[in-house]
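Partial view: only certain chains, each at its native spot in the assembly.
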Amino acid sequence: MATYQKSFRLSTKGHCHVINIDSDVQKIVQASGIRSGIINVSGRGSTLGITTLEYEPGCVSDLERALNAIAPPNSNYAHNARWGDNNGYSHLRSALIGTAKSYPLVDGQLGTGTWQQIVLCDFDDCERDREVTVTIVGD
Amino acid sequence: MATYQKSFRLSTKGHCHVINIDSDVQKIVQASGIRSGIINVSGRGSTLGITTLEYEPGCVSDLERALNAIAPPNSNYAHNARWGDNNGYSHLRSALIGTAKSYPLVDGQLGTGTWQQIVLCDFDDCERDREVTVTIVGD
């Protein structure tokens, strides 16, 4: 049994910027030498999300449109009223989608589908520098 | 410390087919011999979801109705326009719900509630053959 952990950083544009981090995660999985276990992928912060998507412009656009309906940028957010912020919608989206997900490590490979990529969604209303931590436990 | 991993397959009808996989997961948990740890349950693909539900027809129907409002089958999806597909809503639902979840293993038992079952939701628009991987790490 072993634990392997590595973090990396990336610059985002905010405004529901959806970034494919699948190859970053894959590289860490390969470097770990672990063959079977659980892979946790976590973005630090309260205005981002981690999920999976077929990473092509259509699916990215459909996700953005759906989130614009569920959590519109310009609705009356209590967070904005209280703090003079404009990113109440960013916090809401993050709470709904979640900032971390775990996937299986199977025979040394990330156990996700061919058309399924791990993405970081930056819901904030400005450019951000983000930290993603990948933690693998297994054999 | 040990890692135990097992996959199983199941046939689904698509169209938000919600399948109770709780006993499948329970059997793998029992076979593992592990008493305390983390259980990851993951469906492979970008048009399915894994979550928990009181598995009774009312809750299943309520989930389907809510997803029909959030991600209607026949809205104008950019994924469909780009690829000639009809399952843009399936991809969207999968990104929102997530394809994998982790639960605790407590005293040799799945640490979920009596009225809480692990379900696979097949959001695709056709019948599918699905692979679910259960990974347990612990003592």
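To keep things simple, chains are lettered A and B as they appear, and every chain counts its residues starting from 1.
Throughout what follows, a residue touches a chain if its C-beta (ideal position, glycine included) is under 8 Å from a C-beta of that chain, and two chains touch if they have at least 3 such contacts.
Source: prediction; values computed, not measured.
Participant: Give the total number of copies in the whole complex, keeping in mind that only 2 of the identical chains are shown in place.
Facilitator: My count of identical chains over the entire file-defined complex is 3.
Convention: only the chains that are shown with their structure count from here on.
Participant: Can you work out the whole-Å distance between the CA centroids of chain A and chain B?
Facilitator: So the centre of chain A lies 19 Å away from the centre of chain B.
Participant: Which of the residues in chain A end up touching chain B in this complex?
Facilitator: Residues 1, 36-38, 51-54, 56-59, 61-63, 65-66, 69-70, 96-98, 101-106, 111-113, 115-116, 137-139 of chain A touch chain B in their complex.
Participant: Touching chain A in the complex: which residues of chain B?
Facilitator: By the definition above, chain B touches chain A via 1-3, 5, 7, 38, 40, 42, 44-46, 70-71, 77-83, 88, 91-92, 94-96, 98-100, 102, 133, 135, 137.
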